[in-house]
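Yeah, one chain of the complex is gone here, protein chain that is, but the others are all in their spots.
Every chain is named by a letter (A, B and C) in the order it is written, and numbering of its residues begins at 1.
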Amino acid sequence: MILILTPNIDPDSHSYQQLMAHLSHLQDIRLRVHREQGTEQTLTEIYLIGNTSSIPVDEMKSLPGVERVVRVSEEYRVIGRHRDDHRPSHFDYQGLRFGQDTLHVFAGLCAVDTKEHVELMMQALRDHGQVCTRMGAYKPRTSAYSFQGHGRDCLPYVFELAGKYGIKVIAMEVTHESHIDEIHEALHGTGYPTGVMLQIGTRNTQNFELLKIVGRQQEYPVLLKRGFGITLTESLHAAEYLASEGNRKIIFGLRGVKTNMGDPHRNFLDFAHVPVVRRLTRMPVCIDPSHAVGSRTAGPENILDIMHATAQGVISGANMVLVDFHPAPNRALVDGPQALLLEELPHFLEDIQIAREAYEQRVALATRYHVSETA
Amino acid sequence: MILILTPNIDPDSHSYQQLMAHLSHLQDIRLRVHREQGTEQTLTEIYLIGNTSSIPVDEMKSLPGVERVVRVSEEYRVIGRHRDDHRPSHFDYQGLRFGQDTLHVFAGLCAVDTKEHVELMMQALRDHGQVCTRMGAYKPRTSAYSFQGHGRDCLPYVFELAGKYGIKVIAMEVTHESHIDEIHEALHGTGYPTGVMLQIGTRNTQNFELLKIVGRQQEYPVLLKRGFGITLTESLHAAEYLASEGNRKIIFGLRGVKTNMGDPHRNFLDFAHVPVVRRLTRMPVCIDPSHAVGSRTAGPENILDIMHATAQGVISGANMVLVDFHPAPNRALVDGPQALLLEELPHFLEDIQIAREAYEQRVALATRYHVSETA
Amino acid sequence: MILILTPNIDPDSHSYQQLMAHLSHLQDIRLRVHREQGTEQTLTEIYLIGNTSSIPVDEMKSLPGVERVVRVSEEYRVIGRHRDDHRPSHFDYQGLRFGQDTLHVFAGLCAVDTKEHVELMMQALRDHGQVCTRMGAYKPRTSAYSFQGHGRDCLPYVFELAGKYGIKVIAMEVTHESHIDEIHEALHGTGYPTGVMLQIGTRNTQNFELLKIVGRQQEYPVLLKRGFGITLTESLHAAEYLASEGNRKIIFGLRGVKTNMGDPHRNFLDFAHVPVVRRLTRMPVCIDPSHAVGSRTAGPENILDIMHATAQGVISGANMVLVDFHPAPNRALVDGPQALLLEELPHFLEDIQIAREAYEQRVALATRYHVSETA
Partner (left out) sequence: MILILTPNIDPDSHSYQQLMAHLSHLQDIRLRVHREQGTEQTLTEIYLIGNTSSIPVDEMKSLPGVERVVRVSEEYRVIGRHRDDHRPSHFDYQGLRFGQDTLHVFAGLCAVDTKEHVELMMQALRDHGQVCTRMGAYKPRTSAYSFQGHGRDCLPYVFELAGKYGIKVIAMEVTHESHIDEIHEALHGTGYPTGVMLQIGTRNTQNFELLKIVGRQQEYPVLLKRGFGITLTESLHAAEYLASEGNRKIIFGLRGVKTNMGDPHRNFLDFAHVPVVRRLTRMPVCIDPSHAVGSRTAGPENILDIMHATAQGVISGANMVLVDFHPAPNRALVDGPQALLLEELPHFLEDIQIAREAYEQRVALATRYHVSETA
């Protein structure tokens, strides 16, 4: 059960004190308070954890300072979309809004290799009006003997170049808690020229210790990728780990599932789950067509499978696209064969635009029919 | 290797006789001749089967009556799209064109239950300008004790009602060769008021005996569903079975794959394979969002998952949509919970129209970029 | 609900007539009578189909001619093992007993290729005391252009050689109803020198039309392979199709599941389901290690993976082993690479013997502990 308090309630106020005193008498119920500092107001939510089935909603609603009560019917207490749940499905970061109602493209390098490539990439993004990118410094690789990313060494120049070309947010995978500190130091050392979205990769979706640590900080938003060998439910539980520790700025990423039933694609594309995640939770949904498809094959219309996959995700409401580009794919150290070319960027962006407009038309159509139906 | 002969070549002509005489001397090579009677011309193809790697293309090209030679690099000799392969990717039936460049919606009853429901369905289709439908008379069911369809008994009234409401093609699953005869008799008995597309369901994708029999007749086109537990390659080989027996009027149907990784959907949606099938073969591609999704859940925009899935398929080039509707889903004998309501038909059709237009815009965009690239 | 009548009850008797008269008055309940002619007695079972939940067991028990009543709690009415269900878990064919308490090895050729190879195989079996074999005349192949088996042409010499070498039962896949007639004719034509167990392969597990036809005849027992892309439950429902048509001589075959998670084996071995099938149903369970493993790789102890897989199945109670041998694997037309050599037959049989003895010791141990526990 979640009690949503009146906005800007002061923890020192009498009503707040009274409320907490009352709640502390509930038997076998633990309390967890979450305070979200917005630009205009501070929201306070109190989570009642334990067997709350016998606690009447009405009684809770009548307590001082309580504005609304949400009975949590699903297991995703924090990230879930419950009955009569009007909690927001968006957050702000670096002046950008990330929500179930927005769309951002994060084109960039799968792995940082040279400073020159980073700069060419950033420049191309700037030239096409983009303010987000992906850049991998820490790369988890199946084999112990493969290139593992340049790590902390590349961070300063990556951040400085981002600042130079107006990039506001870089999605960057972390595989160990120390990476957050390293990112923090590098951002500090370079004067915060850009922002970072921490990415938890598919191999770490159930690395709960990492999730807890990333969830405890609230500075950086988190992109959590679905685990490639677990059910959607299990991956959503992993997102709840992040949220339960305090960080609500979470984007959920679909990237395909591991099974040869998806051949010839590298993974079995799961973008049909875009509307499912949007329905079950309040998280914006990201799609990663590059890793899902894994190659540059194209259909008879000269459209790459990666573009078709992207269009499929976007027309059903995807809010973020993570995609690999490279100025010279044959010299890329990681996943070169699936990278798009810089000269393909405008085509890719226009193709997305068509799909996004189609999505918006579909929403308008559905609204029209829904209104007439319920009128 | 395929020799494509000059159109309308006469098997009694001297050049044809010379050609065949020459070919008959090729060591360890079997010949298979396929003749396709079109509305304007007759095309003749000769398949050279065996180890053809040592046969020079140029020599074959110079033989009398040979217009073009296609070296088959892939295993899908007949259905495949080979290098320099300009064989058609469409066919005509009942005055309609089914091709990789067209789109047809087959909305209808999963299973025929009552004559009244059939008529209500047909009427709704006619009222919304539809000329195709799906109607199941023979239903393969997991349990021996479930309703197995009304079989031959319902065929006469189904066909007559189709004629009454201007329905030109009914997609209908067959699970035994005798069903083709029964359909044939019923069409004959009712004066051919409509046409039938024979559907091979996912449980029979590798029922090779049935494939061979269905492939040997050329009167009815065939919709072959992907096997839900086999790879795409294996399912395409099954389509080749049909084609190798003579019937080239084949549509390949995607309907999801069986694995709990697709939960909460009934199957794991595989519509990302739409462009793959279009690239590897010359078959039009059908999607079956009803069986893939399996429920009427809707996202926060009040759009059903079934509609999202449909839009995903159509925006990437799907050519046919097979979808369950029912006038009274709670009284349906098979798969009621996933059926759309008759009053949802216009919304569904308009939603598809948006996705189809987006697809066409995407093709135009790709063509523009491709032309400028190769210019 | 199943009524098991007193043995040898005469359908013309007064008590039988009374019973049937009474049952015919039950509302919305259909009756299905199954009569099993054994060597010593005739058993009669009456299946009450429909909503039987409101019919009291006691009332049914008190009806004339009724010996016992089994309330069917599971969906597998006929093949299932229900509470207080003492129906037999074995059948006899050609003087051999096939039951959950026996073990038979069916070593032989995956596909009949030459008469010479058939004879070499049969001779080796005779020399090592074997009276069962596998011999494929009809081979379903993924590609339309692969060898499809010699079909009816090879049947006469296969059966005659079987007779010559004392082989009593040949497991033989059928993929079309006409194959049963062909087998019947060939057995008749050669004077019934041997017997045949009809095998339904994994691609036809849900070819319900074939199941019904095979189920309707009671002359030949049936080996039904699990579907390689469906759940165990769905495959057991397929076995129920056979049984519901009248044939109860069914052996259920495990042969692995299709997924790359089983690599480097050709399929993912599912022999852990041996005890599950034995618990849920009364069918003897067959394992097919050759197709499951798919290669001749061996571990550090010089034991082939195929032998390890066999031992795993046998130590947990498998009742039949289907295994590919070939006198000259490199000349085999189908699945040569996985075939064992004739000279490996004694090793293979002794290895099985060790595992079977271990199984028997395990059963004795469990019985000892169970008795002391419930004493």
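Heads up, the rule we're going with is that a contact is a pair of C-beta atoms (placed from the backbone, for glycine too) under 8 Å apart; a residue touches a chain by one contact, two chains touch by 3 or more.
Keep in mind that what you see is a predicted model, and the values were worked out from it rather than measured.
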Tell me which residue among C:95, C:129 or C:300 touches the hidden chain in the full complex. C:300
Of A:203, A:296 or A:370, the residue that touches the missing chain is A:203
Among C:213, C:311 or C:332, residue touching the chain not depicted: C:311
Contact set of subunit A toward the excluded chain (per top definition): 49, 75, 77, 140-145, 175-176, 203-204, 206-210, 227-231, 234, 237, 240-241, 244-245, 258
Please output the residues of subunit C touching the missing chain, sorted low to high. 81, 89, 100, 229, 231-233, 257, 259-265, 268-276, 278-279, 292-293, 297-303, 305, 307-309, 311-313, 315-317, 347, 350-351, 354-355, 357-358, 361-363, 365-367, 369-370
Spell out, residue by residue, where the missing chain touches subunit B. 259-261
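One rule holds for everything that comes next: only the chains that are shown with their structure count from here on.
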Could you give the separation in Å between the centres of subunit A and subunit B, each centre being the mean of its C-alpha atoms? 39
When centres are defined as mean Cα positions, the distance from subunit B to subunit C in whole Å is 36
I need the residues of subunit B touching at least two other chains; which ones are they? 229, 231
